[in-house]
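The complex is shown incomplete by one protein chain, all other protein chains being positioned as in the whole.
In order of appearance the chains are A, B and C, and numbering begins at 1 in each one.
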Amino acid sequence: MTLNKVAVDKTANERMDNQAELTFSLNERKLTNSKSKANYWIAFAVGVGLLLPFAANTYQIHILNLVVLYIMLAIGLNLTMGYCGQLNLAHVAFYAAGAYTSAILTTTYQFNFWLALPISILVSVFLGVLIGLPSLRVRTHYLAIATLGLSIAVNETIVNLDTITGGPVGITGIPKPSFFGILLITEYSYYYLVFAFTLLLFLFSRLVVKHGIGRSFRAVRDDHIAAQSLGINVAKQQILAFAFSGLFAGVGGVLYAHMLSYVSPDTFTFNEMMFILTIVVIGGLGNIYGSIAGAVILLILREWLLQFENWQQVLYGAMIVALVVFMPGGLVSIKSLFQRRKKAGSS
Amino acid sequence: MLDIRDLDIYYGKVHAVKGVNLSVEEGELVSILGANGAGKTSILKAICGITKAAGGQIYLNSKDILNMKPHKLVKQGLGYVPEGRKIYPLLTVKENLMAGAYHRKDRAGIAADLERIYEYFPILKTKSKVLGGNLSGGQQQMLAIGRALMTKPKFLILDEPSMGLAPSVVGQIFQIIGQLRKEGMTILLVEQNAFHALTISDRAYVLETGRIALEGSEQELKNNNQVREIYLGM
Amino acid sequence: MELLKIAKVSREFGGLKAIDDVSFSVKKGAIHGVIGPNGSGKTTLFNVVSGHYKPTSGEVWFENKPIHKLPPYKICRAGLARTFQNLRLFKQMTVLENICAVLDESSGVRILDYFLFLNRVLRIEKETVLKAEKLLEDFNLSEWWNVQADSLPYGVQKRMEIARALATNPKLLLLDEPAAGLNHTETDELSGIIKHIRDDLGITVVLIEHDMKMVMSICETITVLNEGHLLIEGTPEVVSNDKQVISAYLGGEW
Partner (left out) sequence: MNGTVLIQSLIGGLGIGSIYALVAIGYSLVYRTMGLANFAHGNILMVGAYIGTVFYVSMHTNFIIAIIISSILIGILGMVMERILRPLGKMDLIYMMLGTLGIGIVLQNLAIIIWGTDGIAVQYPIKNEPWVIGNISISPYTLVIICASATVVLALQFFLHKTKLGLAMRSSAQEKEMSLVLGMNVNLMNALTLGLGSVLAAIAGVMVGPVFYVSPDMSSSVGIIGFAAAILGGFGSIPGAIIGGLTFGVLQTMVATQVSEWSQVIAFVIFVFVLIIKPSGIVGERVVDKI
């Protein structure tokens, strides 16, 4: 055991320190190496993202807008579910809160988009914290159905408060935002708005998952009892995770409302929730890059399936089953999938 | 009765059991000793068909059982008391025992065996309607042995029956194992508690990181310094 | 000086008293053993002390402050860390991350720092990793730094759990069956580690253990529990020669 050595004298201690420094700097080098590589890739992806609209027709730019929007929604859900391990089925309710708050403020009360945005985000974050509260008492399936139930309650509330929300019909005529005098009226110009917000939130989530908060989240996910006994305030982390869900979904909701200029309760259903969840799981839980890949692939898949008319949804369901059964780790596990196949073949 | 040849087991990339040869004659009590992670449990799980072996042969009564499905093995007369007992926590004691007799159809024989087990372990009779999960560790171990006996085994496998039990209960459990052996049961015992195991065994194998390091009779091993140092801690 | 004081603590589960009116105290700088047959309430006692269970009655004092009403994480921050009987690692995290996750709690990064993309986050991250590296070095874990916890060998997992508990910078360390599942060489190593923790790091240690040889050799005081009651307390010599202990713990035949 080295530590008996350590204990002996000061010089040994110093030697250890030097060694520690050495190993650390080694690790640091490894880390910075991979970091700079990742940074290149991100810069490249951003470049491609900025240029894509120039190659897209009006239909494609619409899909592109949705892809970027869903990336944001999926990363937010991944933070609560994949990293913090909270079965949050109310993401869609936060999405609705963001969309409706901004819609109401900018139509009924004539607020400017840029003023309505932070208020809407606050509302959805607040709802996130509120609906996250049961997570302090209930877990797993219990939490799933509790959040799902509250999410249904939110949707029904929107339907029932028809004087404010327009009831089942929804709200139309939501104005387009302007950016330093430029009215983002086309989907091409609007794309850059969505893209900017998604990029910002992606960089934020990257910072979060690689450092303290991300580690605390994963500690809570892997073993909340151990986490507690090691001084981690599990309750705070869980509520924070739900607040993140509210934040990402809230921004997404606002952008969605102003993109379509129209919101209705039909958008924020159980099916929508499951679509976002599918993106996260198929992409890979606990991996933000997976969520990006998942959003791209699932939206393209959904569009491609449109040609099968009635059978579209049937095929979609079947594909989800196939993907989960054959690739349970999500898209990010493709590499290990091949390894497993090889092993299975050899034994 | 049991004959294992060149058994190889992998867990992922880890070569857990490396070409082990091992045999148990009818009526013998044989122990497999060794430290944690030596591969003892892997061998037992391979016999029971829970873990797939990468290579080798396992014969029970000269029948190749290596690729037999686990749920068919019980008909070959294989009784298994797993590590950590694995009793059914939400079944009553009696239901736990009856689960052992699942593959049997002889009602009279089942009833008789149940009585016999209640004689071995009177505490199980008094607690027959208690849920398995509410028993103490020692009682659960007795229940696990009783359940294995309900399968009417010719060959009994016990995995670490002393694990996590207070010494007085350990003594009791080993006494019962010794008694079963006297009544003619063939037994393969895996233990870390080498001293106890050797006291009741005819022969033993000592496993070290997946290989058989030593093999011999009770006396030979007890007097062997190497075993003493590494495994008996004397 | 009394570091930990357990005063008349009881804990019931559905009418069953797992521990019943247990009182004893642990001196600062001691290695204190808690032994007793299975089901005697040792782990329950630990769970009460670490705050996972609230006592049905009685009090727990740490450094002359009552802690039995605090949640576990606050008890930990007060300076009381523990390990678990069945390892509780952050399984899907690497060894380094396991340690860092604990160090993060005292690192001083604020949530706001993340929102403002402050460089502070990265600076403190470097400090945290450096501290973790030192701890890993001290526990001979450096070579495993980038291995996911659940794929470590068992002995290494146990060592890492102790290192992780020490990352909370405790004054008192509770070890729940640290030697279970270890072979003799590993157990000897463990005894060395425990002595190192007490002698060199100045941390008081309380351990539950079944390995009598180890308990007798490293503990200065031993508390014996039986069926939830405190049976006797004393030095290893006193305890191992006590008739009550022998008959209750070791059984008649020994």
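Just so it is clear, contacts are C-beta pairs under 8 Å (C-beta built on N, C-alpha and C of every residue); 3 or more make two chains touch, one makes a residue touch a chain.
The shown structure was predicted, so the numbers you read here are calculated from the model rather than taken from an experiment.
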Taking the full complex into account, find the residue in A:42, A:119, A:152 or A:260 that is in contact with the omitted chain.
A:152
Going by the contact rule already stated, which one of C:17, C:52 or C:229 would touch the omitted chain in the full complex?
C:52
Need a quick check: the contact residues on chain B for the chain that isn't drawn.
48-50, 70-75, 78, 80, 82, 86-91, 95, 98-100, 102-103, 147, 151
Can you list where chain A touches the absent chain?
81, 87, 133-134, 137-142, 144-146, 148-150, 152-153, 156-157, 159-160, 225, 270, 274, 277-278, 281, 285, 310-314, 316-321, 324-326, 328
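One rule holds in what follows: only the chains that are shown with their structure count from here on.
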Which one of the chains is farthest from chain A, going by Cα centres?
B
In whole angstrom, the CA-centroid distance of chain A from chain B equals 50
Measuring from the mean C-alpha position of chain B to the mean C-alpha position of chain C, what distance in angstrom results?
33
Sort out for me which residues of chain B touch chain C in the complex.
35-37, 136-138, 164-169, 171-172, 230-231, 233
Note which residues of chain C are touching chain A in the complex, please.
50-52, 71-73, 75-77, 81-82, 84, 88-93, 96-98, 100-102, 104-107, 109, 111, 114-115, 117, 121-122, 124-126, 128-130, 133-134, 137-140, 142, 145-146, 164-165, 167-168, 189, 192-193, 196, 199-200
Per the contact definition, I'd like the list of chain A residues that touch chain C in the complex.
1-4, 6-7, 16-17, 19-21, 23-24, 27-28, 203-204, 207-208, 211-213, 215-216, 218-219, 221-223, 225-234, 240, 286
